[in-house]
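Apart from one protein chain that is not included, each protein chain of the complex appears where it belongs.
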Amino acid sequence: MKKKLWISLALLLVIPGLLFTVSCAKKAVKVEPSAVTEPSEEPAEEKVVEAPITAPTEEEALVAAKEVAEEEERKKEELIKEEEVEAVEEEKVEAVEAEEAKLEEIAAKNQFTYEDIYFEFDKSTLLPMALDTLKKKAEYLFDHTYITAVIEGHCDERGTNEYNLALGDRRAESAKSFLVDLGILPTRLTTVSYGEERPVDPRHNREAWAKNRRAHFVIE
Amino acid sequence: MKTICFITIAFMLLGPALSWAEYDYIDISNPFLRKIPVAVPFFKTAIINDAETQISSKAADLLSKTFEFTGYFKTIDRNAYLLAPNNSDIDSPNFRNWRSIGAELLITGGLSVKNNTMEMELRLFDTFKEQLLIGKIYKGKINDQRKIIHRFCSEVIYLFSGNWGYFNSKIAFVSTGSGNKEIYICEFDGYNPKQITHDSSITLSPAWSLNAKWIAYTSYARGKPDLYIRHLTEKRGAVVARKGINSTPAWVPGKFSLAATLSFSGDQEIYLLTGTGKIIKRLTHKRGIDTSPTWSPEGKKIAFVSKRSGTPQIYIKNLDSGRIKRLTFEGRYNTQPSWSPKGDKIAYSAMENNESNIRVINVDGSNLVQLTNNAGENESPSWAPDGSLIAFSSTREGPSRIYIMTAYGTDQRRLLTLSGEQTNPDWSPRVINK
Partner (left out) sequence: MKKSIYARAYLLQEGGNDSNSLILTFTVSLICHIIFFAALVLIPGFTQHKKFFPSVVNVSLVTLPPQRQIPGPGKQIEIKSDKQVTKRKKTVSKKSVKVDQKPPKAVSVTPKEKKVKISLKKKTFDSSKVIKSAIKQIEKKVEKTRREQLAETLERIKEKVEKTEAIERLKKKTEKDVTRQASRIPSEVGDAGADRQIWDITQIYKLEIAYQIQKNWAFSEQLAGMRNDLKALLVFKVMPDGEIRDVFFTDRSGNRYLDESAYKAIIKSNPVLPHPKGVIRPYVTVGIRFTPEGVK
């Protein structure tokens, strides 16, 4: 954000500066023709009414044309300069935006992968917080239509391995069916149950158990 | 006159009745020793040389240990024996001596070794009746010692209990010694453990088939829980790798087919499969978790875990009639049922207050008993093929180990110790004609 600010300030200063230099050049051109016409009128006073005020001579026209051309050139240069500067600025902005976008992208991906949904003991029903998390995941999936994911179902260490294998399966399915209801294609999602075999916290207390009762997403 | 006759007759009839009522009985209800005391002296060797003596003492020790493993017998300490083995006659012992130290049974052995072959004579005597109950001569290689002793023990157990015991059976289990959960097998007494899977991922729930020829188990070798059915000695088998979970194999007794939990339909249900992994039919039809099947010995019923009533409980389904009956009503978490090969009881894991214990209940729902208490987490019960012992896993010493106990919960002891943790034991059926 700061960068943007500085950039806009710089732009504000530079552009008027450019305009200013362009206008000064025009005044200089105007003075010269007046300086040229005055001496031609003095010889006319001896032969009083012999020569009326005539059009500028070819020299003068040439000079005027030169000046105009130069003006135009200068203007063009200035415009090009402006554009260049603008372009550079734009590039900078884009770069920044691109970086930002990348960061956002990484953040979103991390959120998708590391934010798990949690369950109550011996249950595979989705809690309200889980629904919110799943909605975010759905958004991500909508934004990245080429991605497929694996949903892992896990349980805490209590209870028996066989039963927990089935329970993990249900938890993974539970998450998947919610996403499918939201509109994600079922072919994009695969489920695997790990039962109690891959806990994220190996301790033997309530805290650990709560962390282990989860469904986890992995991008393929 | 007639009245006198009648009175005398009546009195004579009553007499004996009165004398019967006279006995007052003292009640004895606690045997001092809850096992049969048996004496197993060292075997007699044909020649007294080192090799034979060594074999003989090993054999006698193995015999004693195997007898004690059953939980029915107690071998008398050899220090109490009155005579040295080589002095007594192995085929006509002095019974008085043996009775006097309290032995009700006596086993004598004779051993002779020639080159690499061995001949072993084993005799079982009743010291009170002074009779020979079993007498056998076995011939084999020296390394066949264990086999011979086990065969003899089978004969003895058959004589006493009417069934052949489990001396030729094996136990499969999961161990993390290699860093991952792999399947191991060992003999029924913990001898000679071997690793039989090398998937370097996760393996679970081993299950033996008839005659211990095939073994089925769940493995994550391909990244998800698939069911592997493998022949133990020949390199052949099948994989059931459907979508979802493929778990909890349970072989149909006496047949080459098994039940397993498959969830490809979107719900975890139990199916009947052939030994090559093809589905024969679906066995449960209720939404919700249905898993962990176990067969009744005649193969007509299954007990399984279902959450259909809200918490995991054990149900029994009669496959002929289709009727399903709930078995467990105590506790809120009853899983891992195992049907006794005798057909009358089911053992299972019951979790209450975050503690798991083994419980046994009659098939009709009566007589619920808890066999473990206050001893860590006790799970995965598996019956010996004759229904007299139960193998299970316990964390009572810290890391999970395999334990054995009698069907009534007595004599709880560790089977073996390996590195890592051992869980999920499965006891094979008897191996016949080894």
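Side notes on the structure shown:
Labels A and B are assigned to the chains in the order they are written; within every chain, residues are numbered from 1.
Quick note on the criterion: a residue touches a chain if its C-beta (ideal position, glycine included) is under 8 Å from a C-beta of that chain, and two chains touch if they have at least 3 such contacts.
What you see is a predicted model, and the numbers here were worked out from it, not measured in a lab.
Here is the thing to keep in mind: the chain we left out touches B in the whole complex. One of B:Ala59, B:Ile185, B:Ala407 or B:Val431 touches the chain omitted from the figure, and that residue is B:Ala407. Screening B:Ala10, B:Leu82 or B:Ile432 for touch with the missing chain picks out B:Leu82.
Annotation for subunit B: contacts to the undisplayed chain at residues 1, 5, 8-9, 12, 20, 22-37, 71-74, 76, 79-80, 82, 96, 99-104, 128, 160-161, 369, 388, 406-408, 410.
The rule is short, and it goes like this: only the chains that are shown with their structure count from here on.
We define each chain's centre as the mean of its Cα atoms; on that basis subunit A and subunit B are separated by 70 Å.
Subunit A meets subunit B in the complex at residues 122, 158-163, 165-167, 169-170, 173, 191-195, 197. The touching residues of subunit B, when paired with subunit A in their complex, are 181, 202, 204-205, 218, 220, 223-225, 244-245, 247-248, 261, 263, 266, 268, 289, 291-292, 305, 311-312, 333, 335-336, 349, 351, 354, 356, 379-380, 423-424.
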